[in-house]
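The structure under discussion appears below in the form of structure tokens.
For this view, one protein chain was removed and the others were kept in their places.
When the chains are written out, they are named A and B in that same order, and each has its own residue count from 1.
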Amino acid sequence: MIAYLSNLATQVAIFGILAATLNFILGYAGIFSIAHAVFFGLGAYAGAQIALLLVPDVVLACIVAAAIAGGLSLCLALPALRVRGEYFVAASLGLQMVAVTLFSELKPLTGGIGGLVGIPLPTLFGVPVGVLPVALAALALILLATALLARGSFGRTLTAIRDAESAAEALGKNVAAAKTLAVGFACAGAGVAGALYALHTSFVNVESFTMDYSVLMMAMVIIGGTGTLWGPLIGTVLLLSLPAALAFLPFLPATEVGAVQQIIIGLAMTLLMIFRPAGLVGDLSRGQTTA
Amino acid sequence: MLFLQLLINGLQTGAIYALTAAGFALIFGATRIFHFAHGTAFTLAGYAFLFAWRADWPGWAGVLVAVAAATLFGMAMERFVYRPIQRHEGSFFTVFVAAFGVGIVVQNLIGLLAGRGLATVDTSLSFGTEVLPEIFVAPILWIAIGTAAVLFAALTVFLTRSHAGVALRALAQNPDLIRTYGLSANGLSVLAFAIGSALAAPAAIITAMTSGLNEAIGHQVMLISIAATIVGGIGSLRGAALAGLMLGVAESLALQFVDTQWAEAVSFLVLFAFILFRPSGIFGVAAAR
Partner (left out) sequence: MSAARGNNEAPLRCEGLARSFGGLQAVAGVSLALPAGQVTALVGPNGAGKTTLFNLITGNLRADAGTAWVRGQPITGLKPWQVARLGVARSFQDLRLFTHMTVRDNVLAATERSAWFWQPGGAAGRKRRQAAAEAALEATGLASLADARAIDLAYAERKFLSLARILAAEAEIWLLDEPASGLDLASRMRFADLLRSATRRGVAICLIEHNLDVVAELSDRIAFLDQGRVIAEGDPQSILRDPALAAIYFGDRHEPASAAAETEA
């Protein structure tokens, strides 16, 4: 039971980071990415390789993962600067699909379909540590950072760009730089979550970085409430307890739990958008921006 | 010879892409709704055909069921999802998430009902005969190209000659004008969804008989449709259809150099290149910003 709870808590912390960072670009900058799992994956592979080849130091793994995911986020940022929302969603959809192919094919880096196995237990400066405290600390840090950035001038800049990009530009704001930074920050955060995930499960493969996971992250943000601090975290807890709740349904075969879960998520997303677009938390004005 | 064979395959894929992309472009052009569940209409049509075939229904009944499934789905989306959202000033984001959610529900329902993974309809139509040394052509190729040609001709006549078709094209420019002419913008919007979604049905049927379906194929269809719409130039139906054809050929020809799993990567790279270097598309004039 303790092990179960500790595992759940670690998952919540890791996906909390993912939801919080996705919320940052989605809720404040109005950049809709369905490729967040790609950067989660990049971080996971990077962290795993660091642990396998060098040392399983959790901080080092996180830093390298953040650097790689943040750096490669330019793949996402570049189209975001060129086109408006609709087309950006398409580009991120394409990126997500191609990334899954890449993850399955680049065997030397990712281990292919089989993934990377036998990732050693994490240490911190040579001392063995559990992932849970580190993940909780990382979550706290990232929540703090997103809250500070969102409330400060950077958050104002992003919201201004979301509401009226041309006006923001006419006031001297370098829109391209702001968007690139926001995407870089969010993707670096996803990378950290990936490294923690790799060290937590000691095994990673492409299954965890598919579009289903991008959808899951998006659902966490949307169901919780975009553009709020705590909404994504609440969404994370809700959606991560969903499989456990479904397991209590006796008539449901274990193999179909995943599909049923996806159906519930999809239904929740659609119904929320029709009846309560702001999500569970959050004032109704948000999410209704005409971009 | 491989080149010629791939070109022929590409034309077949291209015809499918052109039909799907034109449906998407028609809906987007007339209603300005970014119909992110267009791939779902495709999926539903394909599986409706598959179920009819498995139940040993005659071919024409299968086609009818498929077209009905896609059309009804499109109309239902307009009526029950997009219209309520637009009533409360729905942003692109709201529309997208709602449509995406529907897509996920359908994808997983189909996974539950029809099983996950590849599903094909095997008929004699998809068996190739050697027309030239090492060149195989199946009757389905002619069906694909013929269907696409006939449907595009019909669509052109409809959009330029008929009252409703002209109104449909005008809808994008000025919804108020439509109202003063005594036409209902809501009715036209439903019509756009019905026709646009119906166009996905033949494409889905041909796909089911050739490369096969899977429950997640909607995402790929969406990617192609959007890519074709961007490459062809936003707002240009003909551009979208042509770009769809080109993407199909490009994907197929690329197989000369890469393995099949990279085919969709080709479309993505084309899309990416266009977004970066020519966001207004080949035929478009308006910037995509």
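Of note:
One rule holds in what follows: a residue touches a chain if its C-beta (ideal position, glycine included) is under 8 Å from a C-beta of that chain, and two chains touch if they have at least 3 such contacts.
Owing to the predicted nature of the structure, the values given are computational and were not obtained by experimental measurement.
Here is the thing to keep in mind: the chain we left out touches A in the whole complex.
Screening A:A20, A:A80 or A:A178 for touch with the missing chain picks out A:A178. In the complete complex, the residue from A:T159, A:S214, A:T228 or A:Q262 that touches the missing chain is A:T159. Looking at chain A, the residues touching the absent chain are 149, 152-154, 156-157, 159-160, 163-164, 166-175, 177-178, 181, 185, 285-286, 289-290.
As a working rule, only the chains that are shown with their structure count from here on.
Centroids of chain A and chain B (each the mean of its C-alpha atoms) stand 30 Å apart.
The part of chain B that touches chain A in the complex is made up of residues 34, 36, 81, 84-85, 88-105, 107-109, 111-112, 216, 219-220, 222-223, 226-227, 230, 261-262, 264-265, 267-268, 271-272, 275-276, 279, 288-289. Per the touch definition, chain A reaches chain B in the complex via residues 26, 30, 32, 34, 78-79, 82-87, 89-91, 93-95, 97-98, 101, 104-105, 211, 215, 218, 222, 226, 256, 259-260, 262-263, 265-274, 277, 287-291.
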